[in-house]
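Notes to accompany the following structure.
For this view, one protein chain was removed and the others were kept in their places.
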Amino acid sequence: MKKYLAFFRLRFTMGLQYRAAALGGLACQFFWGAMAILAFGAFYKTDPASFPMSMPATASYIWLQQALLTLVSMGGIDQEFFNVIQSGNVAYELCRPVDVYGMWYARSAATRVANAFMRCMPVLAVAALVPAPYGLSAPPSLTAFLLFLVSLALALGVVTALGMIVYMLTFHTISPRGVRLIAVGASDFFSGNIVPLPFFPEGFRQFSELLPFSSTANVPIRIYTGDLYGQEMLWLMLLQAFWIAALVALGKLLEWKELKNVVVQGG
Amino acid sequence: MLKLYGKYFSIHLKSVMQYKGSFFATVIGSFLTSFTVFLGIFFLFQRFHQVEDFTYEQVLLCYGIMLMGFAVAQMFASGFKVFDSMIANGEFDRILCRPRNEIFQVLAYRVDFVRIGMLLQGVVMLAYGLLSCQVDWNFPRVVTVVFMVIGGCVLFSALFLLDGSIAFFTLQGLEFMNVFTYGAIEHGKYPLGIYGREMLTFCTFVVPYALVQYYPLTYVLGRSDNPFFIFLPLVACLFVIPCWIVWRIGVRRYKSTGS
Partner (left out) sequence: MIEVQDLCKTFQVARREGGLGQAVKALFHREYETIRALEGVSFTVKDGEMVGYIGPNGAGKSSTIKILSGILTPDSGTCRINGRIPWKDRRKHVKEIGVVFGQRTQLWWDVPVADSFELLREIYAIPTEVYQKNVDELTELLDLAQLLRTPARQLSLGQRMRCEIAGSLLHSPKILFLDEPTIGLDAVSKLAVRDFIKRLNKERRTTVLLTTHDMQDIEALASRILLIGKGKILLDGGLEDIRRGGEHIDETVAELYKKFDVT
């Protein structure tokens, strides 16, 4: 545990040192959210009846997507592991008598949380200041908020496990760029980053919500905005837990297979 | 100069062909990423049918044109996107030791063939938009579309140049610049007018996106008769000048402070 705390602190310090980048990143995310909301605002003006959620809920959804990017999106995947794999240093990691999967999983998750501290809070703070209906609004109840937090933790589990699978896949291909692009593209789309999932056509939406990607950002955010509650919410949270188990199992299976035929590149 | 660029180009092509598998995987990946954005538009328009009196076909036309310009800029100006690593590994020193213009050398340093997927998508969307929009096509309108693509390409290249130049000053680059490049193409999929008056003003006078997209688009769609709009994309190309100035300041600074 102390090991992870030390690692966490190191990451956090590193994050602080890149001050220009830190501020720039925040502004970046804020603008992204703002533009997306403006676009939806234009859609709302044209045809408010076709909106599946209220405008404030839509705005909150978008703000949360932006704020939580570092935490639960595939885009926030830790690049360091890719360098380790590509450079061939992976051989050193594999030679250690530790559970590679467990170690990388924990480090991955810790990195996400550490990075998220710097990025999430300020975006949320500013978004909350934006006047309604375009700003971040409060959740409908305290229970909803607490459930949101639980779901968020589950989401972190899912996205880390997804990331592990991507790492394992790159063991084999040694071309992380393509694999990463596909993974991030699919994940962004199905987690509601491109278009909030409630805006999808009905049939397609149900399908998308079954996929693990929705269990990353979409589910917790819907809980927060009040769009998801009751039975359906419990069912989707259970799905999140299921996906953690399934993806970890798949990841471990891949690890076992790949360890057998590691292609070490370098030299 | 052109012959020299041709030689660089063939070297890059040869290099890429050495890693065919990886190349195709990346092209597919990048195409899928673009495609999801298109799917997003498709879904939204299934629900809403139009946004502020722009129809689905018109939005596709707009986005297709922008995407083409952006893809070409990404393909050929990607040297500036990796410029911070060029400084870090001493490649820029090497460039300064060669008797050629530095900007030319950075442009020639990298050709990102992978973007061809995005270019293709742009072409398809543009074609679809052209065929399905009820546009009264005449010579000036066709010329306008061509200018829009060229203008978009030059504008985005200028922004990449600016983005690269920042590496002279901060050494980590500025993530904020992504707003002006990737942010622009992401949110520029809709005609800029829908974002409100202030945004349109910004995109006209500060960074001339609207000169490349919105105003000429209104001319093409027949909403405006102003022939001046045909040439606005070319006016937008003047944006290269301030970007180039920042670059020159950056080079001078680099030469006086080392790396």
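Here the chain labels run A and B in written order, and each chain numbers its own residues starting at 1.
The definition used in the following text is that a residue touches a chain if its C-beta (ideal position, glycine included) is under 8 Å from a C-beta of that chain, and two chains touch if they have at least 3 such contacts.
Small disclaimer: the values here were computed from a predicted structure and weren't measured.
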Among B:89, B:201 or B:226, the residue in touch with the chain that has been omitted: B:89
Contact partner of the left-out chain, one of B:15, B:85 or B:226: B:15
Absent chain, residues of chain B that touch it: 3-4, 7-8, 11, 14-15, 18, 89-91, 93-94, 96-100, 255-258
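Just so we're on the same page, only the chains that are shown with their structure count from here on.
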Centre-to-centre distance between chain B and chain A (centres being mean Cα positions), rounded to whole Å: 28
Complex contacts: residues of chain A adjacent to chain B: 18, 20-21, 23-25, 27-28, 31-32, 35-36, 38-39, 42-43, 45-47, 50, 173-175, 177-182, 184-186, 188-189, 194-195, 199-201, 204
Chain A contact footprint on chain B (complex, rising order): 19, 21-22, 24-30, 32-33, 35-37, 39-40, 43-44, 46-53, 114, 170, 172-179, 183, 186-187, 190, 194-196, 199
